[in-house]
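Before I ask anything, here is the structure I am working with.
Only one protein chain is missing from this complex, and each of the others stays in its spot.
== chain A ==
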């Protein structure tokens, strides 16, 4: 299979993070600056250019046991430093489904 690093030239248009799903339970995680994974977006390492993004993704891909399917996702960083997802898909991955779950309704 083609590595995410080889699939296409990595270009980012703004601040981004590397996200994936944790291997043992599948939850959404973000690559941290401490070379680990966190379920908290606020702990994600922010990259701001393609070289940084490529390096962070390469590090994430190498950790195949920790998390699977890593990719670069856009975020917005507020003036206060708050990180929020950059699109609806990532918003849903962060906050969960936009519908009530049957067992909770």
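Throughout what follows, a residue touches a chain if its C-beta (ideal position, glycine included) is under 8 Å from a C-beta of that chain, and two chains touch if they have at least 3 such contacts; residues count from 1.
In the analysis below, contacts and distances are computed from a predicted model.
Asks: What is the protein name, per UniProt, of the chain that does not appear here: "VacJ family lipoprotein", "Nitrite/sulfite reductase", "Circadian clock protein KaiB" or "ATP-binding cassette domain-containing protein"?
Replies: "Nitrite/sulfite reductase"
Asks: Could you pull out which residues of chain A are in touch with the chain that's been left out?
Replies: 1, 21, 23-28, 64-65, 68-69, 87-89, 92-93, 96-99, 101-105
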